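Here the complex is missing a single protein chain, while all its other protein chains stay put.
So, subunit A:
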Amino acid sequence: MFSQSIKRSYSAATNVSTVSLKLVNTSGTGKKQGLAHLLSRYNFLDTAEKSGLRLVRESEVIGGSFKSTPLRDGSIELKATFLKENLPYFLEALNNTVSKSAFKKYQFDEEVIPAVLNDFAKSSSCSQLKAKDLLYQLTFKNSVLGQPVAYDQVDSISHEEIKEFASKLYSASNAILTAENVEEAALKQFIAENDFLKAIPQKINSSTTTKSYVGESAALRFASESSTAAIAVPVAEKDFATYETLKNFVTSPLFKASSNVSKAEFETYADKKVGVFSIYATGPAPANAIKSIVEALKKGVNISGANKFTESFSGVKSNATTYKLDKFNYVAVGKTTELPTINEL
């Protein structure tokens, strides 16, 4: 039967809660790429307390699911979504995963590696995802943010190395716990009974600012139906609100080249005090699209029209008025001979 904690339902209220535990990589992953991805696929497998199979079978009977996402800076986000009354069970499961994982060798070979290779195949299947990896590489060179998320098999990594990486990353001092739609008193009580969760500090020590580069370019020939031309700009912490507004602006009808924008992204790595703003033009022949986007942004645009929208939907107050693109990183992926070089933009 189930462990003691499942029976301790404390509320008959019916709704869905989520608890996410983010382990922030403050130390970097060293020279090897893909450690966070491999570790992330190890999550929710066997722990000292119970097997991965039992975890799945129990959680489906009480109604809940788990997700583990590796992030570009080597951090990992674990998330549990469940029916509200089962909070203690899912808190305990998250706690066991980060503090009692068994890291069995056979599971590495039979479960982790196939899943990781499948993720990699997906991430290398389209020119836009390739372009994103390349933009980050140009922007951050050899630091952890410059590496692709999905393990690309260039470095050979053993399951022992993942275990070692976990021992550094899975420390309460790196953890951020976010709970949505739970009863606060109950959450506090269960955290107090839980060694790992109890040790989570009010604020984690942030790492040093990651050095970024701008004005670089690269081209990658890639066989696919559509090519991608994309630009990126590293963003300092003080400009986060402006670029959030810019992201909303370039995809709105106020931006005259908006029909050429396939995707605009603004991703921030708050503890590293850096963000990356990127715009992608993807299609069978995106040369003119990227040219018109860069031309419009270089001339300067009035982005104040996006302030209200940004406040409503991104929850960020911004007083930004104008934006002018200066230096940027540029990549061309696909039929590179038909795409412009950085000097032609």
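We adopt the following convention: a contact is a pair of C-beta atoms (placed from the backbone, for glycine too) under 8 Å apart; a residue touches a chain by one contact, two chains touch by 3 or more; residues count from 1.
Definition applied: contacts and distances are computed from a predicted model.
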item	value
Candidate names "Related to Cytochrome b-c1 complex subunit 1, mitochondrial", "Large ribosomal subunit protein uL14m", "U2 snRNP component prp10" or "Splicing factor subunit"; UniProt protein name, chain not shown	"Related to Cytochrome b-c1 complex subunit 1, mitochondrial"
Hidden-chain contact residue, picked from the options A:102, A:218 or A:316	A:316
Identified contact with the non-displayed chain, of A:182, A:261 or A:320	A:182
Given A:118, A:158 or A:209, the one touching the chain that is not displayed	A:118
Contact set of subunit A toward the excluded chain (per top definition)	13-16, 41, 44-45, 52-53, 56-57, 60-66, 81-84, 111, 114-115, 118, 176-184, 187-188, 200-204, 206, 237, 240-241, 244, 252-254, 268-271, 305-306, 308-309, 311-316
